[in-house]
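Input: a single structure, listed below in structure tokens.
Removed from the display is one protein chain of the complex; every other protein chain stays in position.
All chains are identified by letter, namely A and B, in their written order; residue positions are counted from 1 within each chain.
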Amino acid sequence: MRDKPMIDPEFSSIWTLWKNGQIDLTTPLRSPGHQPLQALKEVEKYRPRHSWEAYSQYVRKSTLLYKIAATILCCIFITLMLLTVANLPRYGDPNAPTINEVSERYIEEGTEETGAVNTVAGMILDYRAFDTLGESFVLFTAVCSVAVLMNLSGKRQHIKHTKELINYADDMIVRGVCRLLVPVILLFGIYILLNGHLSPGGGFSGGAVLGAGLIIYSMVWGEEKASRVFPAKLVRLVVFCSLAFYCLAKSYSFYTGANHLPFLIPEGAPGHILSGGLIMPLNVAVGFVVCFTMYSFYMFFRRGRL
Amino acid sequence: MITAFRIILLASLVICAIGTAIVKKPMHAIIIYMAYSVIMSIIWVLLESPDLAITEAAVGAGVTGILFFLTLHRINLIDKDAEHDSRKEDEGEGESDHAR
Partner (left out) sequence: MEQLFGNLLYNYEEVVAVILFSIGFCILLFSRNLIKKVVGLDIMDTGVFLLLASRGYIAGRHVPIIVDGITTAEYYINPIPAGLVLTGIVVSVSVSALMLSLTVRIYRTYHTLDVDSLYMMMSVSKGGKQ
């Protein structure tokens, strides 16, 4: 029993013949008494134009109309947006209306209330933690959708073209340089992640660098080895636990409605690594989600499964 | 001095964007897009946001570029697989004709 081929043979042969102008789809392809092809029944329902020339002329005219309409739309858009930009406040103006009491509060009392020295990290993980949770969910949804779309499961796992897949580790320079670089990249990513509340960085930046490090690791050491070190169960478990931890850690405000709650990790001295309340664990959680998202994208595009 | 640097960077940003529109092969457009991402990362530093600079450099030039190249590679493999299938079909039909 042969494997079902990927192209519909009837459809592809009709398409080739129609494109070359050899058949006219208004007349049946087989003599009466035989069953017409399945795809032809659909075509007769649709009633296309009378010949290939007429149909291609129709497509060309509608393409021209589309191009003219698109140009006019683009010109209108550009003019409107440039007029808007002309009326915006001046670049670097300290009296702009976007600088109001909200940003003053975040800067002046940010360190006391959140314990973070990096104001941006303190803002997105303490004052506006709900937005970051929503964004982590967006990443998770994207990974699930890509997994559904790119999944090669069952018989197709043993794809015939595995010998055509480019093996990145064949090249000597790539192999030698990356074996030196990968530990450094992973270490740098962990540093950015843990120091999110003290210096530029945080969950997203650290997670992206860690993800890039994992991608290079699986390129050079081989996907089999990488999928043994990070099996699908581990990735799923870590991502789920990180998201669940973030949910639980920051949903107390739905029940208490208060700004702070005395919590396990104290605010600490600003500048110390163990400070900032829950900001460091949340950074680590977001970093894991981003890192495994990038790694999963790579594995699904390359192999079809983790 | 800094203004001149800003203007040069912004102008090269526009040139890169127009470049992706003009080139014919999608592979070249992707390479120009990666250069565009790196220039954008420097502009984030000039606008005093280092978090954005690190993220844009890792994500724009790194991960998005890799995803584009993997897509092109997979499309190539689908082509080779279809060729392989149609060749096997031709051989299969030839054999069944002989068997009859």
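Some notes on this structure:
One rule holds for everything that comes next: a residue touches a chain if its C-beta (ideal position, glycine included) is under 8 Å from a C-beta of that chain, and two chains touch if they have at least 3 such contacts.
The model shown is predicted, which means the values in this text are computed figures rather than measured ones.
Summary of contacts with the chain left out: across A:M123, A:L210 or A:V284, the touching residue is A:M123.
The residue from A:L65, A:I99, A:V229 or A:I273 that touches the chain not shown here is A:I99.
Here the missing chain is touched by one residue of A:Y217, A:F230, A:Y246 or A:F300, and it is A:F300. Residue positions on chain B in contact with the hidden chain: 6-7, 10, 13-14, 17-18, 20-21, 26, 29-30, 33, 36-37, 40, 43-44, 47-52, 55-56, 59-60, 63-64, 67-68, 71-72, 74-75, 78-79, 82, in rising order. Think of the hidden chain as still there; on chain A it touches residues 6-8, 11-12, 15, 18, 25, 38-39, 42-43, 45-46, 48, 55, 59, 63, 67, 70, 73-74, 77-78, 81-82, 85-94, 96, 98-99, 102-104, 106-108, 110-111, 117-120, 123-124, 128, 131-132, 135, 138-139, 141-142, 145-146, 149-150, 199-200, 202, 204, 208, 270, 290, 293-294, 297, 300-301.
As a working rule, only the chains that are shown with their structure count from here on.
Note: centroid distance chain A to chain B, computed from Cα atoms, is 15 Å. Taken together, the chain B residues at the contact with chain A in this complex read 49-51, 53-55, 58-59, 62-63, 66-67, 70-71, 73-74, 77-78, 80-82, 84-86, 89, 92. Taken together, the chain A residues at the contact with chain B in this complex read 2, 5-7, 9, 118, 120-121, 159-161, 164-166, 192, 200-202, 204-205, 208-209, 211-212, 215, 294, 297-298, 301-302.
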